[in-house]
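A single protein chain has been removed from this complex, and every other one stays in its place.
Now for chain A:
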């Protein structure tokens, strides 16, 4: 089944924001928006669900913290206790201050890296992946809004999109 989409190209982010709002009000379905830089508030205007990345980040941080605690406990206390600076390490709690920097670092390390990896997986990005970008100009100074045609009249739609300030309106067969 071939689905038709319309690509509307804008040259200004404010214009784009306005167009996104108008398009949604007119009950057209926006498939995707391609921008050369992050546009503030675009996700809200498009009606995207709020990101859950922060929650995963918190959980990853907890994982990192527990890894650090169990690692330090095994290495420094159970497996090979040493006397460092007159502080024999036979108890985790008594040596806790020395472990705090490592606990902190690993928490940050796990949270940051796993969050980035999660982000790549969720947005289906991997090394050597072909760009999905439909128009190279969106990497420079143009903004592209992809609207699915569905059962709407193509002519009405293109007229509507031109009125929202689009520089170009192209019908694409996907």
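What we mean here is this: a contact is a pair of C-beta atoms (placed from the backbone, for glycine too) under 8 Å apart; a residue touches a chain by one contact, two chains touch by 3 or more; residues count from 1.
Here, contacts and distances are computed from a predicted model.
Asks: Tell me the UniProt protein name of the chain this structure doesn't show, selecting from "Branched-chain amino acid ABC transporter permease", "Carbon monoxide dehydrogenase", "PadR family transcriptional regulator" or "Quinol:cytochrome c oxidoreductase quinone-binding subunit 2".
Replies: The chain we cannot see is recorded in UniProt as "Quinol:cytochrome c oxidoreductase quinone-binding subunit 2".
Asks: Which is it among A:26, A:98 or A:112 that touches the chain not included here?
Replies: Answer from the full complex: A:98 touches the omitted chain.
Asks: For the chain left off this view, which of A:54, A:117, A:154 or A:171 is in contact with it?
Replies: The missing chain is touched by A:54.
Asks: Which positions on chain A touch the chain that was left off?
Replies: Residues in contact with the chain left out: 54, 58, 85-87, 97-98, 100-101.
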